[in-house]
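What follows is a single structure, written as structure tokens, with notes after it.
Just one protein chain is left out here, and the rest sit where they should.
Order of writing sets the labels: A, B, C, D and E. Residues in every chain begin at 1.
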Amino acid sequence: MLYNFLAALDKKVGFEQAEAHCDVPCGIYDPHVAQIDALTVVRMIDLITDLEKNFPQAGAARNNAEIRYTLVKEEHAEKCKREIRVIWGDYIKPAHIEKYPQLHILVHKIMSLGSKARQNVDREAAV
Amino acid sequence: MLYNFLAALDKKVGFEQAEAHCDVPCGIYDPHVAQIDALTVVRMIDLITDLEKNFPQAGAARNNAEIRYTLVKEEHAEKCKREIRVIWGDYIKPAHIEKYPQLHILVHKIMSLGSKARQNVDREAAV
Amino acid sequence: MLYNFLAALDKKVGFEQAEAHCDVPCGIYDPHVAQIDALTVVRMIDLITDLEKNFPQAGAARNNAEIRYTLVKEEHAEKCKREIRVIWGDYIKPAHIEKYPQLHILVHKIMSLGSKARQNVDREAAV
Amino acid sequence: MLYNFLAALDKKVGFEQAEAHCDVPCGIYDPHVAQIDALTVVRMIDLITDLEKNFPQAGAARNNAEIRYTLVKEEHAEKCKREIRVIWGDYIKPAHIEKYPQLHILVHKIMSLGSKARQNVDREAAV
Amino acid sequence: MLYNFLAALDKKVGFEQAEAHCDVPCGIYDPHVAQIDALTVVRMIDLITDLEKNFPQAGAARNNAEIRYTLVKEEHAEKCKREIRVIWGDYIKPAHIEKYPQLHILVHKIMSLGSKARQNVDREAAV
Partner (left out) sequence: MLYNFLAALDKKVGFEQAEAHCDVPCGIYDPHVAQIDALTVVRMIDLITDLEKNFPQAGAARNNAEIRYTLVKEEHAEKCKREIRVIWGDYIKPAHIEKYPQLHILVHKIMSLGSKARQNVDREAAV
């Protein structure tokens, strides 16, 4: 749901070509980057789910892969949440909230899904 | 206002002994850390404001100090906002929002103040 | 030229939907992210160039802005170069080089432009 | 012992309200932050010790939790050691050492305990 | 092969005393640092290979060690690749390429070996 809620946020707010990577503010906010991070989380969950298929033999190689996938899942879930924070905290102004009173609740839900995707290996939370 | 709004958030939500430093969640959320970061931002603003008094002579030593104070202001404003994001995204649950419907607006305001403290050398925004 | 050379790389290699953010490899390589970083560098150069117009008065506020723009320029030039390194080191295989023998020279040129954009406030190098 | 030795350091040196997070120096040194990091290490050790109770079934979910707990343990042990280094290297002056000649040995012991807490899953070392 | 190819690069280009750690450029490029990172990767692979010998009992202590070794292997493989990128992108100029036309191919090979050392627990790739 993380990826899909991000797509919903994208549609609702109607970002101009932009990215959420800094607090300058540089005027560049792009939910696309958060979406790629969410997709990476999904991809890692898929790799973890297929671990025994791709590494039929238990041992160092399989463990190495699982630890690395989890690291990357963590890193991109964190980056995703950071980007959403910048969009929410810097791009979204009180005027947006007046227009879409549900915006705070939507972003808060996205944050919860980001946490859920980190704490679990649950494709439903991430997609 | 950043520091004071953080104190208001602390009082309103009534955190148990806790800190907002990770998304495990470890159950440790402590707005005190975000408050120390906000105080550091205030301290850097004071050092920047007193720069010419402490470095009466223009040149490398004064510039070195100003660049370093700005770096530290940036770093702690970023850490402050990250900690608030963790408190908001992980600690605050829909049940808190039902009880304090203004909570989203308060946290969003804190985020804006964090950005203002970064973009300016403005003690009012930070204290 | 950084941004334009990145666009040239994008066209030449014909990336599938992908991003250069990790070495898992996750199979997601997307030069679009490096391009957004390059655009951010351009944006910072523009803000630095317009500094005296936007902050007519010398002093703490102008210096604060200039230091922060330079920080963000550094950070995104570094991220841009890191993403290019991942694309070059992980996505591009000997088979690509056989097909486009000039690819190493093109990527090396992009790296030089990334450095030039960091070391100067030169819009030509970055665009 | 890490947490308890930190408390001993706190009592012995008699810090004014302060935090060890930067080398500006900003004059803010607070061993409380290092203590919260030490507590987080303890909390992670407890979560790792209870892993099989909380995740009775071996597999991806349990491994995901164990890897994440270890990551957070590492991160906060490192932060704890960094904060102690700043307190030791910047706050503690030759005058403190004259007054408490055992201070170097105490801080060195704290560093060893921080390493031990990282290298093991040993509650005794961390508490 | 990573370590040995780095030694080959060192011999071929004939670096003056230097290190590849920044893009200032500071004029300090030293492939020795990348070599130490490569040696650390080798050391971690050896520790992972000897894991069951050093931790005969399965459980939390062994897992803690394996996760930490993998983390450090990742971190130093990444640092190694970053240092090589700086040497390649900043130190190596078109004049070097004219003199050693195979240089791009050698560095590209080194990058592939760096990735292989991350993705596997394979001493041959790293030494």
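Some observations on this one:
We take it that a contact is a pair of C-beta atoms (placed from the backbone, for glycine too) under 8 Å apart; a residue touches a chain by one contact, two chains touch by 3 or more.
Keep in mind the model is a prediction, meaning the values are calculated, not measured.
Contact with the undisplayed chain is limited, among C:I48, C:A61, C:L106 or C:V127, to C:I48. Residues of subunit E in contact with the chain left out of this view: 19, 21-22, 24, 26-28, 30, 32-33, 36-37, 39-40, 43-44, 47, 68-69, 72, 75-76. Interface with the hidden chain, as seen from subunit C, comprises residues 48-49, 51, 66-67, 70-71, 74, 118-121. Touching residues on subunit B toward the chain that is not drawn are 60-61, 63-65, 67-68, 71.
The rule we apply is simple: only the chains that are shown with their structure count from here on.
Taking B-C and C-E together, the chain pair joined by more C-beta contacts is C-E. Against reference pair D-E, the listed pairs A-D, A-B or B-D yield one interface repeat, A-D (criterion: more than half of contact pairs the same by residue number). Subunit A and subunit E have Cα centroids separated by 30 Å. Separation between the centroids of subunit C and subunit E, computed from CA atoms only, is 24 Å. In subunit C, the residues touching two or more other chains are 24, 68. If you draw each protein chain as a dot and join the dots that touch, the picture is not a line, a loop, a star, or fully joined; it has some other shape.
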